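With one protein chain removed, the remaining protein chains of the complex are shown where they sit.
== subunit A ==
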Amino acid sequence: MATRNAEAYAAANKTYEWGFSSDIEQEFAPKGLSEDTVRFISAKKGEPQWMLDWRLKAFALWQTMEAPDWSKLNVPPIDYQDAYYYAEPKAKPKLGSLDEVDPEILRVYEKLGIPIGEQKMLAGVVEDPLNEDGTPKRRVAVDAVFDSVSVATTFRKELEAAGVIFRSISEAIKEYPDLVRKWLGKVVPQRDNYFATLNSAVFSDGTFVYIPEGVRCPMELSTYFRINAENTGQFERTLIVADKGSYVSYLEGCTAPMRDENQLHAAVVELVVLDDAEIKYSTVQNWYPGDENGVGGIYNFVTKRALCQGKNSKVSWTQVETGSAITWKYPSCVLLGDGSVGEFYSVAVTNNRQQADTGTKMIHLGKNTRSTIVSKGISAGRSDNTYRGLVRVAPTAEGVRNFTQCDSLLLGDQCGAHTVPYIEVRNPSAQIEHEATTSKISEDQLFYAMSRGLDQEAAVALIVNGFAREVLQQLPMEFAVEAQKLLGISLEGSVG
């Protein structure tokens, strides 16, 4: 047993497969964080006064706050003055064809596995929208956040025809100030938590989506995030508003290059859902997790929250989390509208020295609100994986139902899996169910699969994908395939 563990650890030394770095000239904000930094960012983006004021207010708040320490995470002290808060690729003329896109950027997209078709879309190359047999091609609109600035937004015209607004948030601040002002910070207030407040002060870019009343967004919206500058914190800000009776599916995928310095990522995602509307938000997160000793990985401290404001509104969060050295993330739903529905489907994989403290909060305020939580945690190496979830039922919320299922899978005997459910029910009509299991990947399963011809890594990937299937099948097709591969890659050599 001991020998095999040693072999497993040796194999787990495998380097980060998608660790690469590209070389694009940056225009940096001065190093460090001060009011001047906030002003620099705002000026650089040509923001209106109200936006600058909002940022400054957040910055003043942040200076009075302290980093939270209630999670199960061991976070080394972060020197906020030893980082850059703004960088953008050098300005390029308007993108007309693939040739005009910086070849470095294209190379990065290629490594990220962005299909050539989508690369073309980035450059606005118009193709026949139909397949050879006359059926419409499956389409995904991509707003690429390369480093901190949106390089290109595609499919804009077709979305505009449907009335859908899909912009980088910087553009939206200028083009749709009333809409942004109405909702920014309404779901995640500026003072919400240390990292959200920091984000409010220094957010670099992000995405804004508005789906008008009664519109079903004609395509899935997708943003590829990528951190690409040495020592550059990434502070994305996403705001999606689904007006009455509308629907949108939004995909977010991340991967980052190898780094020696720790990189802080503190994003904020706000979703607003009005009557009878639905947002499906899917994430595949694969940021650099650090080396086998945990050195150099991303710190991912994200605040994601949805406000189901309207009657019968619905939000579904699906996440596949395989990256980052430290993950601190609780995509949540405030179920305010009567009959609103919140869902959370999560697969979190930790290997080597990774730490994840992730889960959700379902806040039931409206009558007959329902929520479903399915969490699959997979721990390997010497990692720690915690599910932390809150189900709260307010006194006014009659007829609430919640179902929670938390399953943990352990690979090897030096990792940890923890389940921390908080249940606060203040209305006796609520029905709350909680199921939890912890299991080890069994030698029987491994040997059975291997005796049929699969090598050890393929066998582990197969078993783990089976374990996570309920969550993976919630993902849109192209993401599901990517996510399955990712689970296998993340766990290579981790069996002991």
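One rule holds in what follows: contacts are C-beta pairs under 8 Å (C-beta built on N, C-alpha and C of every residue); 3 or more make two chains touch, one makes a residue touch a chain; residues count from 1.
Note that contacts and distances are computed from a predicted model.
In the listed set "2-oxoglutarate ferredoxin oxidoreductase subunit alpha", "MoaD/ThiS family protein", "RsbT antagonist protein RsbS" or "Fe-S cluster assembly ATP-binding protein", the entry agreeing with the UniProt name of the missing subunit chain is "Fe-S cluster assembly ATP-binding protein".
For the chain missing from the display, the contacting residue among A:A43, A:V295, A:A458 or A:M477 is A:A458, taking the whole complex into account.
Interface note: of A:K72, A:R191 or A:R469, the residue touching the hidden chain in the full complex is A:R469. For subunit A, the list of residues touching the undisplayed chain reads 4, 442-445, 447-456, 458-459, 462-463, 465-470.
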